[in-house]
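Quick one: structure below, then a few questions.
A protein chain is absent from this complex, but the other protein chains hold their places.
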Amino acid sequence: MLRKSKKINFRAGRFNINLTTCVSSVLKGIDLLYPHSKISQKEIIDFHINIKPVPGIRHYIKPQVEFVFNSIIPFHPLPIDQAFPLLEWGLNWCVSTHCHQFLIIHAAILEKNGSAIVMPGLPGSGKSTLCAALSLRGWRIFSDELTLIDTTTGLAYPNPRPVSLKNQSIDIIKSFEKNVVFSETVHDTLKGSVAHMLPNKQSTNFYYEQSSEIKSVIFPKYDREATNNEVNPISKGSTFLKLAENSFNYEVLGKEGFTTLSKVLDNAKCYEMHYDGCLEKGIELVESTL
Amino acid sequence: MIRKLDHSEAIKQLLICPWLVSTWSEKHWESLISQCYATSLMARVNWVLKKNNLTHHIPQTLAWHFAAANKAYDAHLHDVNREIDCINKALAPIDIKPVYLKGAAYIVTEENASHGRIFSDIDIYVPKNKINACEQILLWSGWVGSNKDDYDEKYYREWMHEIPPLINIETGATLDIHHNLSPVISRIKINANILEKQIEPGKKANTYVLSPEDRLLHSAIHLLTGEEFYKSFRDLTDLDFMLREYSNKDKEFWEKLISRAREMGVGRVLYYCFRYCSRILHTPIPASSFAAIKESGPHRLLLPIMDSLFYRTLNPSHTSFKDNLYGVSCFCLFLRSHWLKMPLKILIPHLLKKALITLENDKEAKDETTPLSNNQ
Partner (left out) sequence: MQHWTKGDVNICVYECEPEMVVYDSYLKKTHLLPSPYLDFYSRLVKCIKENSSPLTTDEIFELEGCNTTESKEKTVNLLKSLSDIGLITSLK
């Protein structure tokens, strides 16, 4: 920890953040994973955040840190070595809790040549690993976690941030592509071991208002024992319900959420994908849907 | 009072003099948004701007914060109205006409305090002799108890002025059923029978509310004898809105309010309400009303202490307003709240029990390292 807190203003996806922290791992994480994202003091800030040590006895015995959003503390504190993942989870919370100008779906979304694919997935579906791999083969990451769909147009908007990978996925991606920039792996989190990957330049050098039509919705199912690597079409109706279930704010948006999903599914084809974890094969299957 | 006109007190400036926003820089608006998040007042502030035709001053890049908060508020309003319909329908067969309290009351009366106001529970008042029937029929109609242990059951049923909360299985909404405005064992003793004489219909069909004076006093009791302060500035703005609106509608409101407060034995609460609403939010309260309530104020040596505690806890809980004594002030008022609610022989064991429960919860949280949010 530093003696005195530092303040940084930086762009996290499409939102401007003012961060105050004295935790050095957080500052290092930002330098590494948001290298071209610093913004001037004059820029207007969306979210004011503080990552600070928990005061009192916890400062000395098994120190913890807490995420503070405009003086509100929405989560329990975490051990200090999880400070950078806490920032990333907190930034996700900021978006998924507040940004009702979008329908927000818990899904990865990538774009190439004007077409976007959305991959919702429960933990363990393999979506994050696939998302990271696709981004290393020319796809632009709109987001690895939060698909943002404009409620008036049904188009998806980019919000690219470091890709969160867990456990074996970290080594898998490190083997898949050398020279990828990763944060240090943090162990013993609620999700196991976690590391964050710097997204490619194509993802972060973009015009924030450049939207994309969603052309495919793919539900990946990773199964190491799978004998067939295949994509199978599924009905729009069942996809509709699954997307609604995987949305953070479908209930808040009400009818607007319903009409937004209708607009998306008017143009998107829907698939289930079974694959055994071979990433090159997975990428081929995803690309075959377009 | 507004101590400074820089952006560190943006939210107070806006609520006291909305037209000031026409002079604001973008940084000023940025501070406002941050303070709105801290106080859960984004949608309410947006309503104030709309009412005063000032929304065109909002910087384009920040407009989404207000629009998004409005959507959340609209969803909340819909859900509350639907829940009220469910409650009324469930209680109709036994001819109980629930009296809606606090946030739900603001909505069924469509008063200014309803605008942009989000709350977590629906509160109703039911006469004590109908509480059992009310609880039974709700349990038959799809509500469940909220898994309280034996100690909590005793706390609610023997000591408090409400029964343990019920939850609607279908919607997940929490319902608090009160049979008085203050706890049975409280040092502030309110005779619930006098409340019933002044119940009136709400604007929403089949709903009832307390009289304006009683609604004001209930909210004031809740804020000024309560134990939690993270939403206290928002609750203070409720009182400000209510005092302004009710006094505009009824010339005799101030006299009725003061006389009612005396009748209920809550003159001290009203004294603090007048004092802090006028000093923090510049609520226009007639000098005669201040004079009339003066005798209910605290001892002259106690007043500066109460000022010190309440100024810290009733102002926004945002870093722009908090100082090093904020935490201590909250703790002092927490102790005071319990002292008001309970006689000493119940209070001390209760506080010990609460401390033990807090330690156990902290240990569980540490073991699980569970963030409060699922949105990771």
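Letters are used for the chains, namely A and B, taken in the order the chains are written, and counting of residues starts over at 1 for each.
One rule holds in what follows: a residue touches a chain if its C-beta (ideal position, glycine included) is under 8 Å from a C-beta of that chain, and two chains touch if they have at least 3 such contacts.
What you see is a predicted model, and the numbers here were worked out from it, not measured in a lab.
Chemist: From the list A:V26, A:M197 or A:L265, which touches the chain that is not on show?
Modeler: A:L265
Chemist: Of A:T153, A:Q168, A:S235 or A:S288, which sits in contact with the chain we cannot see?
Modeler: A:S235
Chemist: If the hidden chain were put back, which of A:P79, A:G192 or A:G254 would touch it?
Modeler: Missing-chain contact among the listed residues: A:G254.
Chemist: Could you please point out the chain A residues that touch the chain left off the display?
Modeler: Touch set of chain A with respect to the missing chain: 235-238, 240-241, 244, 251, 254-255, 258-259, 261-262, 265.
Following the convention adopted for this analysis, only the chains that are shown with their structure count from here on.
Chemist: Where the centres are mean C-alpha positions, what is the separation of chain A from chain B, in Å?
Modeler: 37
Chemist: Which residues of chain B touch chain A in the complex?
Modeler: Residues 26-27, 29-30, 33-35, 37-38, 59, 61-62, 64-65, 67-69, 71-72, 75, 78, 230, 317-319, 322, 365, 368-373, 375-376.
Chemist: Any idea which chain A residues touch chain B in the complex?
Modeler: Of all residues in chain A, those touching chain B are 44-46, 48, 69-72, 74-76, 78-79, 82, 89, 92-93, 96-101, 189-191, 248, 251-254, 256.
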